[in-house]
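Note that one protein chain is taken out, while the other chains of the complex remain in position.
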Amino acid sequence: MKLVYFAWVRERVGRTDEDVELPDGIETVADLVRWLKSRGEEYEYAFENEAVVRAAIDHVHAKPEAAIAGAREIAFFPPMTGG
Amino acid sequence: MKLVYFAWVRERVGRTDEDVELPDGIETVADLVRWLKSRGEEYEYAFENEAVVRAAIDHVHAKPEAAIAGAREIAFFPPMTGG
Amino acid sequence: MTVSIRIQAEAFDVAAETAALTEGRADIGAVVAFTGLCRDEGGRLTALELEHYPGMAEAEIAHIAAQAQDRWPLLGLTIIHRFGKVLPGDPIVLVLAASSHRRAAFEAADFLMDYLKTRAPFWKREHLKDGTAGEWVEAKDLDDEAAQRWL
Partner (left out) sequence: MTVSIRIQAEAFDVAAETAALTEGRADIGAVVAFTGLCRDEGGRLTALELEHYPGMAEAEIAHIAAQAQDRWPLLGLTIIHRFGKVLPGDPIVLVLAASSHRRAAFEAADFLMDYLKTRAPFWKREHLKDGTAGEWVEAKDLDDEAAQRWL
């Protein structure tokens, strides 16, 4: 599964994207965030306020409880500030 | 006092403007309309529905009860349809 | 604060008007441009003719513009209204409202159009496809209701 990061989430994680093999039991966006935070302090820092970081599954906005089964690309980013 | 007419009010009255000498007792826009209607059927036709025709005193929208003392130019016209 | 109000027979150039309002400035964050165009009403019309009340048209639009400036923190305002004959597809009216933020620019332009429609002394007459002069356009209750939103 491909993970991509944007704006200050990207800066805190320290990379633009990565491919990950998920262990069993990671079923939702929230599970994925919890697993990422266990991988190191850069992830802990990026997701220190989980309620702020947004996610998208295959280019569609997704809530923490959204299932990630079958997803090709999951993105994490701060609230949008375009326009 | 100068009277000016626009759009279908102008067409019904049959002129774009005229100078009038008002008799005593004509104090408001409504008085003026009543007096004009007594002057001929073209005025009766133009003002047949008094509630529809709008007035302006010296370029400012005016209600029927507005006083006309001191006015230089009074205009009559249908509801506006610009924009 | 730049305010430009013009009543004219000629067409206008929205790009040039916008540039005049925004060029050399770095405080404007939002520009809303409303352009009203002549429709042919499904092919029924060959033109619209706009009659206006010279003198009052300028005065009334200046009055409407002043109200908009009182209500919203505007950084620029341009209002152009044409008179005379306009053809289907031609522009009739332009309202440009500039502000730091989008809400003020949107609301001011919306307000200005509602007030122009119901208070500026202009009257439209239809010219029909068969060559005859058609009816004077009737004012819409909907326009009065729209204007009343701002009271």
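Things worth noting here:
Each chain carries a letter (A, B and C) given by its place in the written order, and its residues are counted from 1.
Criterion: contacts are C-beta pairs under 8 Å (C-beta built on N, C-alpha and C of every residue); 3 or more make two chains touch, one makes a residue touch a chain.
Fair warning: this is a prediction, and the values are worked out from it, not measured in the lab.
For the chain that is not shown, the touched chains among those present are A, C, taking the whole complex.
One of A:Arg15, A:Arg39 or A:His61 touches the chain omitted from the figure, and that residue is A:His61.
The chain not shown here touches chain C at positions 13-15, 18, 22-40, 42-43, 88-89, 100, 102-103, 105-106, 109-110, 113, 146.
Touching residues on chain A toward the chain that is not drawn are 4, 6-8, 56, 59-61, 75, 77-83.
As a convention for this text, only the chains that are shown with their structure count from here on.
Shown for chain C are the residues in touch with two or more other chains, of which there are none.
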